[in-house]
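Removed from the display is one protein chain of the complex; every other protein chain stays in position.
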């Protein structure tokens, strides 16, 4: 795994997060590409990365690079992922995989044709207790899953003065809160329960119909620290919040609430999965505890303690119980899964990470949600 | 207030709860009525109540009784409330006020005509921190309310062997989980935010299509302790769980999740109300804390400490901070509000409790939810 | 039990708490005594109690009264309890039983001689989960107890402007924080574990060496709401905080921290009892949950749900799980235990409440703690 070498596309918050996680694994990041040669150089210097590429072409022709990490704004994912595959590189792309299901369909086919390893970084799957939740269900301890409800709530776009490229349809896509964070929840609960969503009914809400855009660039999550600056007023069409009713396989019902305008919730994904014998609940702001609800005995709070985890979950837990792991550790574990798979070189093995097919299905789900909202009716997948 | 005298209809869990709360206030319960003279006598003896009535007529002609508390199964509320008003008694009725909006409409008119005080016991309004939440919003500290989401989740009907009269449409109504607990949530968030629901879209779920009915009677909540006994199998049409999308006044959006089949959640009502400046969250299983979410400063957890509450909330908090109050205290406070109003004798004063009009509106809301579910579309109120 | 009649001595916060709890049980409070005839009359009128006595003698000669509840400042307990026993009344006295072990010893003997039922209101024993904790240990699920640590922390005497009769040695005793709240903790953990303290080593701290005393009277806990008023400066010798090292029977070790000057902790008693197989933790500000710590499986949070409790604990839990009970419910349950015992009339039965012997032992413990602090050494009991 440590013989593989990576390059990162994107110099924002997510780019740094990828670089740091790769280094923890002892995987070298040999180059980085920004939105301009100058930005590439600055990022390379700041992070101690050997090469700051002039162009994406330079990156793709760097023979040392075997894996390309795509962490750019959403509208660039399609072309960059396609080009990387065409250049013979393995690809780990930030979510969403692309802007439309037409694009993601092409990428799925291309990945298949090239035989390269192609993943989408649904990192939340790699919280050890989410793996444990999946295992609890797989081994039947929950009984039959009956319902799934939850939410993903943040506050970083609370004020009309909060701005980021994600609020623009042309940069982030027609859906925003749902696509940006809701899809994490949808991916997670489907993986944990092994149940696919079959129909959706959504009601979306744009709280701020205009926002103030700073003149100049804005880093994701950095707005909360921003200084006074010149702005212009832009119209907003993407949603700040929304609710989605869900029908899963086997008659299982669910409900998802998403908001980026709820003060005090910093990055709060919650799910509650009810089964015929037990229920599970988890909160991303306290990720080292998994609640197990019981009817006939005391409820349990399972720590992320390797000695208490299933084999599957323990494989992704580095530190002893009580030694909290966090958000950044999910990147390390996600990449460990991806690079181990690449290193093993066995295409027939089941993939322990989200594939382009998963990324494609998430985009289909988003399109159904948008259609449902616009037409005020159930839409099947 | 202590000059008023009460009679209680119903000898179940809820009847005892009413009696105990009345006594805390120093209000005498002079008589009780069960579903048979024998049951009346037994309940009177068990609780130390002077009279166990033979018939409802005996209760209604007891001149000492000024207030009738109705705690019987839902299908009896209408006729009992009507008769009590016709007999010149004030009425405090458990929710729902009746089975259909046609019935509740008649009761509203009758209450108006008689000039008697007529309330529905939405006791959750009387948790001091719910009053505080309302006050926070009224004084503008939340800014504009933007969204409301939450849930009410229990586990006492988890198993197909769990049974209670509430599962039968003819005893409890065509809606069950929504009507039984969902309406508490709907009442609460509308009162706290002063926003009315304008449209609903529901998706309901019957987890167990049959249940085992014990041959003999079953007390609400007592099933979890029950012994082996003979049962028969009955078909179930009422919902065990369900989701409702909500559109409130002023474009405010919301979502409610209800379940009586989620293991480990005993009686868990949660709401999360987002505003343009702050958010509020509360959980009925930890009712002495109100979460205040902030964007620009640390989140707050407000204790139910009289020295920290608004005047409005402090009026309903008896004990100092840290001396927890609970479920039973809400009955005491609810009755204090009701009896103080009766004692004051001023019809023109605003009513500090849920009225028959509120009870009527809740039934309208339930009817809209059922229609929406059946027709799979938005239904306006 | 409902044939017994009570009188209450003391018109403060604690007096009202007793009256309300008695009424919940259907036990009549026939009279009340304040520190003046005028205060007695006012309290009787405010609470709807038939008689406001002129003198304690009037109360003691009231033939209807069978049980006397003593809720006055500590320095009055001895003479009032003695007189009540001598008048042939059963006594339920607020803690501490008296100011010195010489006094409590006399009361123990007198109670024995008269054969009357004599209890001290250690109400915290009656939180159902504390009874459950005791049961868990008795049935061996904890293994051998190895250590006990915890704290009792409040904030109502945080500021030098906070004042109450308890800060004065002549009214409250030479120890204050330890005696007022520390003794609750000491009583509780000894009852739960069935282990007696054998030696203590204390270090006490007076944070404010002077306080401002309002000219006029001050109700316990009411200071936090007080208005501007005239004060004089008094010297303070009683402790605001303190730590006690504890040696229990069987080599078990422990540690207690007490403070009445910790901002934000309203009334927070915490214990953590470690055993050879399991540990237990409980927090009085979240009294409906009992933490069970495990090494080899997930930790548990046991709800105060009757269907999950032992028989012993269930007997003192009125409401279903999730329907929180609180501080005031412990008075109801404590009085239920006391009055049931009186009503049963069987002296040979084990007493389910704290007796005068328990009250005596607590005063001995306080004296040892004070001596240990003054001499900076271990003191044995």
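Note that the chains take the letters A, B and C in the order they are written out, and that residue 1 is the start of every chain.
Quick note on the criterion: a contact is a pair of C-beta atoms (placed from the backbone, for glycine too) under 8 Å apart; a residue touches a chain by one contact, two chains touch by 3 or more.
Model, not experiment: these values are computed from the prediction.
For the omitted chain, the shown partners it touches in the full complex are A, B, C. Among B:138, B:300 or B:367, only B:300 touches the chain that is left out of the view. When you scan C:26, C:48 or C:293 for touch with the missing chain, the hit is C:293.
Remark: the omitted chain is touched by one listed residue; of C:80, C:262 or C:288 this is C:262. Even with one chain removed from view, chain C keeps its contact list with that chain: residues 146-147, 149, 151, 153, 155, 158-159, 201, 203, 205, 207, 224, 241-243, 245, 247, 251, 253-255, 257, 259, 261-265, 272, 274-279, 291-295, 299, 376-378.
Residues 2, 13, 17, 20, 23-24, 26, 47-48, 154, 156, 221, 224-225, 265-268, 284-288, 303, 305-307, 318-329 are the ones on chain A that touch the missing chain.
Residues 290, 292, 296-303, 307-308 of chain B touch the missing chain (whole complex, contact as defined above).
Heads up, the rule we're going with is that only the chains that are shown with their structure count from here on.
The distance from the centre of chain B to the centre of chain C, each centre being the mean of the chain's C-alpha atoms, comes to 34 Å.
Spacing of chain A relative to chain C, judged by their CA centroids, is 53 angstrom. Averaging C-alpha coordinates per chain places the centre of chain A 41 Å away from that of chain B.
Residue numbers of chain A whose C-beta contacts span two or more other chains: 292, 299.
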